[in-house]
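If you scroll down you'll find the structure; I have some questions about it.
Apart from one protein chain that is not included, each protein chain of the complex appears where it belongs.
Each chain gets a letter, A and B, in the order it is written, and its residues are counted from 1.
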Amino acid sequence: MSDRRKNRARLHRLWQRLWQDKFALLSIVYLVFVLVASVFAGQLAPYDPLDQDLANRLLAPGTAGHLLGTDALGRDVLSRMMHGARLSLFIGFTGVVVAMALGVTLGTVAGYLRGITDTLVSRIVDVQMAFSSLLLIMLLVVMIGPGVLTLILVFGFATWVVHARVARAATLSLREIEFVEASRAIGTTNASIMISHILPNLASTIISIGVLEMAHLMVAEATLSFLGFGVQPPSITWGLMIAEGRDYIVHAWWLVTFPGLAIAFTVIAVSMLGVWLRAISDPFQRQLMGR
Amino acid sequence: MLLLQRARILVIRVMDKILVVEDLKVYYPLFKGVFRTMYAQIKAVDGIDFSIEQGKTLGLVGESGCGKTTTGRGVLLLRRPAAGRICFLNQDLTQTHGENLRRLRRKMQIIFQDPYTSLDPSKTVASIISEPLKVHKVISDRYQLRDEVSALLDLVKLDPGMATRYPHEFSGGQRQRIAVARALALRPSLVVCDEPVSALDVSTQAQICELLVDLQEKLQLSYLFISHDLSVVRYVSDQVAVMYLGRIVEIGEAGEVCEHPQHPYTQALLSAVPIPNPHKEQQRQRITIGGEVPSAVNPPAGCRFHPRCREFRDGVCNVESPPFKEISAGHLVSCHIFA
Partner (left out) sequence: MIAFVVRRLLHGLLAITVLIVVVFFATHTLGDPVRLMLPIGASQEAVEATRERFGLNDPVIIQFGNYVKDIVRLDFGVSLWQRRPCMDLVIERLPATALLALVAMAWAVLAGILFGVLAGTRPRSKTDRSVSFVTFIGASSIDFWVALMLIIVASVKLGWFPTSGYGGFKYLILPAITLGFRPFGRIAQVTRPVVVEEFNKPYIMALRARGLCRLRIIGHALRNASVVIFTLTGYEFARLFTGASVVVEAVFGWPGVGLLMIQSIQRRDWPLIVATTTVVAGIVIILHILIDLIYGLINPRVRFE
């Protein structure tokens, strides 16, 4: 069989697996939808999200031209949600990327080299794990000052330990497998072995963990923004929208409900995707470890 | 080690000795306690001497736990020896480090036992085989690399068109051939074969053994062939060394050791190998050894085999370690019977 046909066969199998798990399929469809809505918010949103229209404050969902209603300043909720998706997704994604960059590197190096490096990194990981991450994040954000960049960096710094632990555990078992020793016999440097042999075999595990962590970070961002320590207005995230809508909860329930539903669905979809990824990568991992 | 053996090595060093190992010791530490202090060592290899000539094979046999695998790893410096000298191509490996060691590694390679775990499953066959060439920057041109990989696959009798496949698409025997191709990429002088056929079925075993012998002739390779299977070892080796609990008990020319074993342990091992002729098989006397292999942390005093030996003599065998005696040309035995 030619290589191209083999690749297509592999993709076809993946698609079949996806189709079997309706939840995962639904999650991906939803996420694609959210992604498109956020990326093309400028073109697709019916209104300018910052456009205030005090004459039309607090309109219920369904009233003329405002599918999800308007907020206290007359801004269209749907448009704000589409624009808010950008920051919500971006912060979650970038935060995970930073955390993974830091965590996977340290975890892999610690797991491969062992010795003092491992002891040191493990101690740091253990100690940091003892802190509740939300507490640490809050403290750092408060002291440094809120802002998108701060949030991303603090997220990365506070959650790298999860990735480090996973990477280290996987590396510990991988390094005992003979192909690693074969490379050492060839004379490959440790760095090369880690990069070209260990990391590719870790990929499926750490990616599925990464996806799950992204869900956590999105919740964290929403929580912080809700409490006022996260992203600041006039930027828009879903968490911030909920905070702004909280005061009107008695009469304008939609201000809090819709952004919350968006977060909830997105987080659930991302989590399901993560779980599904872990499920399909598991047999691959097992194939890796032997027959 | 006896003076005789030492002298022998000195004299022969002038000739084509690829590898000379002297008093090699490889230990594994055991840790315990709050601060992980070492409280004992597993003496996996506890003072062995042997040598391999160019183009020849030394077979290393023994039961599990005797230290033969560790010897293979130790010779290639994949485990740091606790003591001893390893002279490879007239350089003492134990004194070689860093970049020098890396350069020497080109000339000594290894083939592992399990073909399912010795190849990186995330890499294509081409990538696996060309790794040595890339690491040592022997070939940098992409097309030359591809040609060399094809040539190597051809050498091990695999279809060069399979270079873009992944290991899991191959059978055990084929994977082992890929491992051989990888080992030969840099045209080494010494190849350590660590139970290369033990994980394969019998017919494939024969094929791979033949391939190895064939390649040895073609490329003038030297093998350190480690196995627990005496029949395989005998077919492949010129010399055979028998190990027990970290020491060599008998060493000599392959045919000689297998036809006329002198050490009680060797005799027992050989008697366990079935003879194809059913009549002879039924008639002969089996020699069995009682007991189990003792721990390598605290090996028995004197001759290590004495607790299980049928020739045991109290006061001698459990006191002093037997020296090597030359029974016939090149055939040495370490046993008090001959002392």
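Observations on the structure shown:
In the analysis below, a contact is a pair of C-beta atoms (placed from the backbone, for glycine too) under 8 Å apart; a residue touches a chain by one contact, two chains touch by 3 or more.
Owing to the predicted nature of the structure, the values given are computational and were not obtained by experimental measurement.
Residue in contact with the omitted chain (choice from A:L149, A:I249 or A:A279): A:I249. Check A:V29, A:L50, A:A101 or A:V142 against the missing chain and you find that the one touching it is A:V142.
Screening A:Y112, A:W160, A:F179 or A:F229 for touch with the missing chain picks out A:F229.
When the omitted chain is restored, the residue from A:A41, A:A110, A:A215 or A:L277 that touches it is A:A215. Of the residues in chain A, those that touch the hidden partner chain are 123, 126-127, 130-136, 138-140, 142-145, 215, 219, 222-223, 226-229, 242, 246, 249-250, 253, 256-257, 260, 263-264, 267-268, 271-272.
Here, only the chains that are shown with their structure count from here on.
Chain B has its Cα centroid 50 Å from the Cα centroid of chain A. Within the complex formed with chain B, the chain A residues making contact are 3, 177-179, 181-189, 192, 196-197, 200-201, 287-291. If you check the complex, the residues on chain B that touch chain A are 76, 78, 101-103, 105-106, 109-110, 112, 114, 116-123, 131-132, 135-136, 164, 168, 179, 182.
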